[in-house]
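All protein chains but one are shown in place.
Presenting subunit A:
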Amino acid sequence: MSPRRRTPRRPADGVPIRLYGLRRGTTGLLTAVSALFAAFVLAPLVWLAINATKTQANVYGTAGFWFARPFRLWQNLAALGHDVSGAGIYLEWLGNTLLYAVVSAVGSTVLSAMAGYGFSRYRFRGAGTLFRLVMSTLLVPITALSLPLFLVYAKVGLVNSVWGMILPSVVSPVGIYLMRTYIDASVPRDLIEAARIDGAGELRIFLRIALPLTVPGLVTVLLLTLVAVWNNYFLPLVIFSRSSLYPLTVGLSTLSQAAETGTQADLVPVLITGGLVTVLPLIALFLLLERYFRGGVLQGSTTG
């Protein structure tokens, strides 16, 4: 299944590179270009990791891509557990982001799977119009909605409420679209027909036949929503005015303002360390779910 693991010089399909007709010089050049891109993408992360170990004066005064004494990583990490700036506690923001992202991602995956399955496998009046309506919401930028959204939220009591963050995040037009396409491609109609003939109920068919066939699609939607909510800045900025409710995005920007306008505390390294810790869970998640995710992309493109 994976011969490339044993013979790393061969590409994924097991054909030696020379058989593609590429010259050594060409592959060398392409490798160099990719290495350059990799460096471009990874350099900020490396900078974060290195500067998370410094004091504020050393962040400004020493070479950016090398370490300097004193080694302050542990103190900087410890500062994430305290309210160092008056802006709030980093760990609390991390907890909030986890809550918002995970609940929204799970909810959005469930909702997208159900809606996508409905659009894909049932015929009902207005299906086409309804689907186009869902898709058309993609065209409205959330920024344009800020004040109206806030005014509505103020009316229904969703300002400074966890649900104000989660409910809109659960609805994902892209997720519905993805799931519909995915189910179109990977759940054969014949299989569903056969299950119906065998006497399975609709819910049972959805849960036991359709869902297991769409795991890569589900993971894709889960990851996409998770990342979208994890990085969402605008919605929480508008609806929260209490730092104990902030997610990481808004919390870090408040900390950054405090670092700029503040006077006494050594906040810049804390900010950098916070930035580093913020990206780690996403990296871990991608590594963890990579094979499902990759499977999803490949299958989606080759089937149907």
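The rule is short, and it goes like this: a residue touches a chain if its C-beta (ideal position, glycine included) is under 8 Å from a C-beta of that chain, and two chains touch if they have at least 3 such contacts; residues count from 1.
In this text, contacts and distances are computed from a predicted model.
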item	value
Protein name (UniProt record) of the chain left out of view, among "Acyl-CoA dehydrogenase", "Extracellular solute-binding protein", "ATPase" or "NADH-quinone oxidoreductase subunit K"	"Extracellular solute-binding protein"
Touch with the omitted chain, as defined above, among A:Ala43, A:Ala57 or A:Leu167	A:Ala57
Touch with the omitted chain, as defined above, among A:Leu30, A:Ala43 or A:Leu151	A:Leu151
Selected residue (touches chain absent from view) among A:Ala49, A:Val159, A:Val227 or A:Val279	A:Val159
Residue ranges of subunit A at the interface with the undisplayed chain	1, 56-61, 83, 85-89, 92, 94-96, 98-99, 101-103, 106, 147, 150-151, 154-155, 159-160, 162, 211-212, 215, 218-219, 222, 237-238, 241-245, 250, 253-254, 257-258, 260-266, 268, 288, 292
